[in-house]
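Sharing a structure below in structure tokens format, with a few things to ask.
Of the protein chains in this complex, all but one are displayed in their positions.
As written, the chains take the letters A, B and C, and residue 1 is the first residue of each chain.
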Amino acid sequence: MSEQSLAIRKFSDLANPTRFLALSGAVWPWMAAATALFFAVGLYLCFATVGDYQQGETVRIMYVHVPAAWLSMMCYSVMALSALGTLVWRHPLADVSAKTAAPIGACFTFIALVTGSLWGKPMWGTWWVWDARLTSVFVLFLMYLGLIALNRAVDDPARAAKVGAILILVGFVNIPIIKFSVDWWNTLHQPASVIRLDGPAIDPEFLRPLLVMAIAFTLLFFTLHIVAMRNEILRRRVSTLRRLAARSAGRGTSGPVPAGVGEGHP
Amino acid sequence: MRLVAEGLSARRGEDLIFRDVSFDIGVGETLVVKGPNGSGKSTLLRVVAGLLPRESGKIMLAGGEGQGFDTVAGACHYLGHRNAMKRELTVEENLRFWKDFLGDSDGGAGVAIDEAADAVGLGSILHLPFGYLSAGQQRRMAMAKLLVAWRPVWILDEPTAALDAAAEAMFAGLVKGHLSRGGLALAATHQPLGLGAVNELHMKGFAVDSAEAWA
Amino acid sequence: MTHLAYVAAAYAAAFLTVAGLVLWVWLDGRARRRELAILEAAGIRRRSAGEAK
């Protein structure tokens, strides 16, 4: 790969992004392979297990819905950490991480919302209710989209990074609300059944595929995040190089230029 | 073909900016409008381009291909203070848009986009977004816009304001090339354009007597 | 709609979203690499690749 050979040509002044590119370039194919493996096993387990006597086949939606919902919150937590990294440590990669996580988080939140709706329709008889859990996840979705819009609206990455980080941290209050909404308010949505102080309240029959799928989704997130971060680093490199190109262009045309069109520049 | 103005006057708001301006530009000729700030150079150019209403007088194209145009403005390129290019699009997308949108009018053809960019000495940065360019480079690309679509009349308002000496010479070359291909030009400027002998029109600035009704 | 259809729809929606995301990331990376290649072909190089910063 060309950018790798570029990266190790000069060892003395390896900037962090360059080192990240080299490291991530070696790691991400393995992660992609592991993701595929876990998904293969997870999907097999999803359909090999028996249905729930109460919910029937629809329980299988859980294997997608619950991991996606977890990921939607974990992705935001990753973004919040990155935002701290931007504001406190001024790490150059923190902003890249926060910026690239937003579309991925939005997609996972979207999956959680859609599969939740498709689960709610047969179980509750309605696509959507405005209870605390569902509403707070929808607000999370809107926040992701808002962050993406903010990043797109500001064309100077350094400026977008600061305001974006502040917005992420302000929005973080939503995460505990989502997490505990099912305990604090009495709603249709069932309470947490896997992560509890007194052990999982879920049959191991369901727990196994759920955990495998959760690992698969987490791996998927990190793979996509790393590759997206690589893209973002390249994007910034392109924009730096373009500014360089603009500065150096036209330097050669000192002295009078011949009159005709097209003869001016050799 | 000739660009003829007779007894032009224009006002902005209540103030008469200039009165009774006449000129006659033939093919291969350049009229340079000179005068102090506020003397109405830009206003005159915008009136000729049809962007401001005229108080009195008339502007017309006479002779030859001049008959083919419905409006004087349709025969003109106008290079104003602003470059009319989008920062978000690449230079090439900008130039291609204007080439397609403006089209060629009778009597000539625009040059290809890369040729036009080469002519302003910036052929190597066609792929960059316009916003990345420096002020001088942006101005030069706005001049390349004049080349991609053919218009017999160039109306140039302070064309060389942000340019260095080399780029000024380059621009003089562009205008000469345009004149030699049967065009004519009307320019407002403080600096000499380096075109050699040109006709000059001096705008004196206007006395207060125009506002006598309110004075 | 049977329950199985809801399950199928949920999996399809999740798959389509993930596929779209993967596709977008991939295409984005390809476009960036192409832009870098164009710049490199034009003789523009990173400072760290040439001389020290």
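Here, a contact is a pair of C-beta atoms (placed from the backbone, for glycine too) under 8 Å apart; a residue touches a chain by one contact, two chains touch by 3 or more.
Rule of thumb we're sticking to: contacts and distances are computed from a predicted model.
S.K.: One chain of this complex is missing from the view, so tell me which of "Heme exporter protein B", "Hydrogenase-4 component B", "Ferredoxin" or "Urea ABC transporter permease subunit UrtB" is its UniProt name.
M.R.: Cross-referencing UniProt, the chain left out corresponds to "Heme exporter protein B".
S.K.: Of the chains you can see, which ones touch the chain that is left out?
M.R.: Listed by label, the shown chains it touches are A, B.
S.K.: Out of A:N16, A:S77, A:T126 or A:S248, which residue would touch the omitted chain in the full complex?
M.R.: Of these options, the touching residue for the absent chain is A:T126.
S.K.: Out of B:L89, B:A112, B:A166 or B:L195, which residue would touch the omitted chain in the full complex?
M.R.: Looking across B:L89, B:A112, B:A166 or B:L195, the contact with the absent chain belongs to B:L89.
S.K.: Mind listing the chain B residues that contact the chain we can't see here?
M.R.: Against the left-out chain, chain B lists 12, 46, 49-52, 69-71, 73-74, 76, 78, 80-89, 93, 96-98, 100-102.
S.K.: Contacts of chain A with the missing chain: which residues?
M.R.: So the residues of chain A touching the missing chain come out as 117, 126-131, 135, 138-139, 142, 145-146, 148-149, 152-155.
Following the convention adopted for this analysis, only the chains that are shown with their structure count from here on.
S.K.: Round to the nearest whole Å and give the separation of the Cα centres of chain A and chain C.
M.R.: A distance of 13 Å separates the two centres.
S.K.: Using Cα averages as centroids, what's the distance between chain B and chain C in whole Å?
M.R.: Spacing between the chain centres: roughly 45 Å.
S.K.: Roughly how far is chain A from chain B, centre to centre by C-alpha average, rounded to an integer in Å?
M.R.: Their C-alpha centroids are separated by 51 Å.
S.K.: Check each residue of chain C and list the ones that touch at least two other chains.
M.R.: Residues 42 of chain C touch two or more partner chains.
S.K.: Which chain A residues touch at least two other chains?
M.R.: If we look for residues of chain A contacting two or more partner chains, we find 242, 245.
S.K.: In the complex, go through chain A and note every residue touching chain B.
M.R.: Result: residues 155, 239, 242-243, 245-247, 249-250, 252-265 of chain A touch chain B.
S.K.: Show me the residue ranges of chain A that touch chain C in the complex, using the header's touch definition.
M.R.: Counting only chain A, the residues touching chain C are 2-3, 6, 9-10, 12-15, 18, 56-58, 60-61, 64-65, 68, 103-104, 107, 110-111, 114-115, 118-119, 121-122, 220, 224, 227-228, 230-231, 234-235, 237-238, 240-242, 244-245, 248.
S.K.: Name, in rising order, each residue of chain C that touches chain A in their complex.
M.R.: For this pair, the touching residues of chain C are 1, 3-4, 6-7, 9-11, 13-14, 17-18, 20-22, 24-26, 28-29, 32-33, 35-37, 39-40, 42, 44-49, 52-53.
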